[in-house]
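First up is the structure itself, then whatever we jot down about it.
Complex shown without one protein chain; remaining protein chains in place.
And then chain A:
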Amino acid sequence: MRRYYQINMDLRWFLGSLILLANLLGNVSAQQNDVMINGVVRSAVDSSIVAGASIAVDGTARSVRSDQKGYFSIKIAQGKDRIRVTHMQFKSVEMHVKDMANTLNVYLIPSTSVIDEVEVVQTGYFSLPKERATGSYSYIDEKMLNRAVGEDILSRLDNLVPGLQFKNPEGSNASDIRVRGLSTIHSDETPLIVLDNFPYEGDLKNINPSDIESVTILKDAAAASIWGARAGNGVIVIQTKKGKFDAPIRLNLTHNTTWKDKPDLMKGMDWIPSSELLKIEKEKYKKSAYTFNNTTAVPAYVQLLEDLQQGKVTQQEFDLWEDRFGKANVRQDAMDYLYRPNLQQQYYLSGSGGGQQYRFNIGMGVDQNQMELVGNKSARYNLNSSGTFLIGKSVEWQTGLRYTNRQNRSDGIAFSSLTNVEGYQYLSLKDSNGDNMPVQIFGLPLGYVREAESSGLLDWYYRPLDERNLVDRTSRADDFLVQQVLTYQLKGIFRASANYQLSRSILGASTKYDKDSYYVRDLVNRFTQSDGTKVIPHQGIYIESPSNTGYVHAARLQLDLPNLRYRDHQMSGLAGSEIRISNQETLPGFTMYNYDSDLLTGTGLMDYSSLYRTLPTGTSRIPLLNPNHKLIKDRFLSYFGNLGYQFQDTYILTGSFRWDGSNLFGVKTNQKGTALWSVGTGWNILNTFSLPEDFLSQLKLRTTYGLSGNVNKSVSHHPIIRYDVSSRLNVPIAIVSNIGNPSLKWESVKTLNLGLDFGLKAGRLNGSVDYYTKNGYDLIGNTYLAPSTGVTTDYMINYADIKTKGVDFSLTSRLDYRGVGWRSNLLSSWVKNKVSKYNTPEVNDLSYFITGPVPPVLGESKDMLYALPWYGLDPDTGFPLMYLDGVKTESYTSYYYAQTRDDLVRAGAAIPTWYGSWRNDLSWRGLTLSLTMQFKFGYVFRKNSLDSGNEYNGKYHMDYFNRWQKSGDEKYTDVPRAIAYGEGKAMQSAAYTYTMALIRPGDHIRLNDIRLDYSVPLKGNRIKSLSVYGMARNLGLIWNKNKERLDPDYHNASYLPNKVFSFGFQSSF
């Protein structure tokens, strides 16, 4: 307690004195004199005069325009020497006025030119030109963001940033990506998303990519110490469009349509044709492995066999059905009736402009998605507006409002839901008359289903295709965001700003079941009592799921020292504090029985406490959505500071610190806060040594080192109990949710980054190399506890130290020859980790290593995949050969238990250690052809295969056809022979499944996308620009190391992602 207050006291004192200092300095500097400077604005391409360009002094309201001859003059003050020159046909430029006496030459780059714009690092707290940064940043502008098509912002970052890896190839959430490898195991490893200067906690699908101006990715310790405890995994800073000062009003209209074919379910490996399946079921039936009574369900074919045995069907009927079952393929039916091509459409209209005193941007977006599942669709509506106003000479007010509404309908029947049907593999969705096929489902014995209606129950068949129209599942999300920023230019060099953001989100979902839906009929039947009374009314049922509502208030006060210059010395800095209040509430849902969808009436008056006997067996209460009210309050308080120093524009020194406090529960009070820091240096080598400019145009060395941490909300020092209500006693009860670990410490991550930026041949070749080490200390992870402790679930300790090393490399080349431009962009990353210390008990049981999660092993990668050795198949039996100390053994259990972890083969890393992408753009006149390839090397994966004996439990694999069948087959296959029902032995499956026989290299090169753009030449038209494009994605593998041509990214998927085709246009008026 005491220590924590002390920290606060110190910080209060520190910030208090900072404010005092700011006021003093403000008064001193106000006495300095303004200087008038003169300049001329020209085009960088042909040095022609540019008239009408706006010149504004940064941080003041002063602004003038260049005249017809390109001349201007403006007053600037010492220390406020940063001017911004903008013109609608040129890219805006910011520069320092170094020489006050001479005429300033400003060169503007036309916005259509291919020459690179000055990259700006946007940290969310400040922005600075890249040449003044020491950290490792990647910047993506609007143009690059719009190269990809897709409804979410994150997936558009794929293949654009070195060191950014998608864990899930189709991912769209922050948790799907990883920046620079592993820095934690069990703590939150999600990168921090910052939207318009504040952490964004909402759904990323609520952000329309068309609203985005730029994205900056902060990768090293400098990022962490700016953004604090949550930034150890990298920060993604998203800036929305704000409009431009002194720009005419412009309208932009964009549209794109994306088409993706329906999934090819036949491509999956986890099934076998029905005719083979029937043989398996027949064998199992012959071994009397099925029980026939009125409580146990058996597959349809097995019932047929039993009916034949009992004489309930004739041999003729049996043959007819057997033939029909053998020919049926539910996957084909599902593709025919359940799926359709996916169609996405995006429309976006925006207007922006500005005068001398204001700028604005308003955008509206509509996205429609007709999903591949018939019956599923979604829509998103966005409204985004932003305005900036200069009030008087020293106040800038920026205001923003964003609203998003998303709606989802998911009535579709997914193929996976058919697996609930007994014998679904040979199910037909339509019968021979084309009517929707009735089937039995969910473990209900067929006898029951058949006789339901005659015994006074409702029809108990399930008709998958009917359900689509009888169940109505919807969900909706509303998201509001309001932002206000007030900046005040203090007299002198300081600037103070107050930033406030409120976001509010509401999420709800409901399901309405028609009275004829299977859900209602099944429930009514199950609750029909022996005297025939129906406990559940045969009417609709309406279930409103628990809804989530939340708000986040965030406020920040910040004092900036934009730039203080004295001779060769230059200094900038900032300090401030930030507070965030987040309340997320789950409100209970409800169930309405006897629901009438016309009158919207229904009842909640049911007897939920009585236990009813249910059919076909058992007892149950009437289902009621468990009332659940939850309120999560998060509180964050931070103090931060940042300082940059530059000498002769050549040597750079940066430093930042931050203190983060939160209301984490169950931690000792003095651990509620954590202090983080970083330092960095930079050296623009070209300024020291003059090298021939036509050879080297840029050379810069930079380093950062710093300390960051990770947040883990699931651990606790103290025992924690969670309150609930007992269903048996109806009194409050408590459950131990965490037994607590009194010796737990926070994780810390020390990151070193060494970077080199270079430019060759006047910018024809640009690139950067970053080498980094990320050393995680006291990483939190699951340990293994003896079950007698009473804890058999996860128990977290500071279980290991892990060292991660990596290199990020990027190279851009540019070649122009006779109007043909070729741009090439290569990104590549190497990353490796090694366990340098661990605190878990020494475990030798193989199951830890082969099924995972793998325990940390000193000196090994955390991602290591272990496997048993493989000796091939026994030519006599077709079962795996096993050797113990060189002696052949037949006993699976003694073989398995004699192995220790040292006998296991280290098969390789499970995550790519070398990956990247290569993009090539070829342009000629208005045409641009662009192509992206992606590669992943240096990793392995474990493929699925036949698990002999498990096909009797409903697990199938196409490797069934590659199985060993006769002596000699072992030369061609590693798949063991099939096992007769009941003959499987313990650990037999491990002797194949977990061996090297199923480890495959993952190395591959993929053709990611091809895009063709055409800018329509327009002259004197009302339309200012128009470009159309077409794009194809998911084009498949170009090279694959594994011989079976298994796509390593989807080797276990039920189907491969289809090719995607998009076309669209971008226009402005």
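Things to note:
As a convention for this text, a contact is a pair of C-beta atoms (placed from the backbone, for glycine too) under 8 Å apart; a residue touches a chain by one contact, two chains touch by 3 or more; residues count from 1.
To be clear about the criterion, contacts and distances are computed from a predicted model.
This figure omits one chain of the complex; the name its UniProt record holds, of "Urea transport system permease protein", "GGDEF domain-containing protein", "ABC transporter" or "RagB/SusD family nutrient uptake outer membrane protein", is "RagB/SusD family nutrient uptake outer membrane protein".
The residue from A:785, A:958, A:996 or A:1053 that touches the chain not shown here is A:785. Check A:50, A:427, A:535 or A:664 against the missing chain and you find that the one touching it is A:664. Residue A:611 is the one among A:611, A:858 or A:1016 that touches the chain missing from this view. Of the listed residues A:478, A:634, A:860 or A:969, the one in contact with the hidden chain in the full complex is A:634. The residue from A:555, A:587, A:807 or A:1010 that touches the chain not shown here is A:555.
Within the complete assembly, residues 5, 8, 11-12, 15-16, 19, 23, 287-289, 291-293, 295-296, 394-395, 488, 490, 496, 498, 555, 557, 559, 577, 579, 611, 613, 617-619, 630-635, 637, 639, 661-666, 672-673, 713, 718-724, 726, 728-729, 731-737, 739, 741, 743, 784-792, 795, 841, 843-845, 847, 893, 897, 953, 981-982, 986-987 of chain A touch the chain that is not shown.
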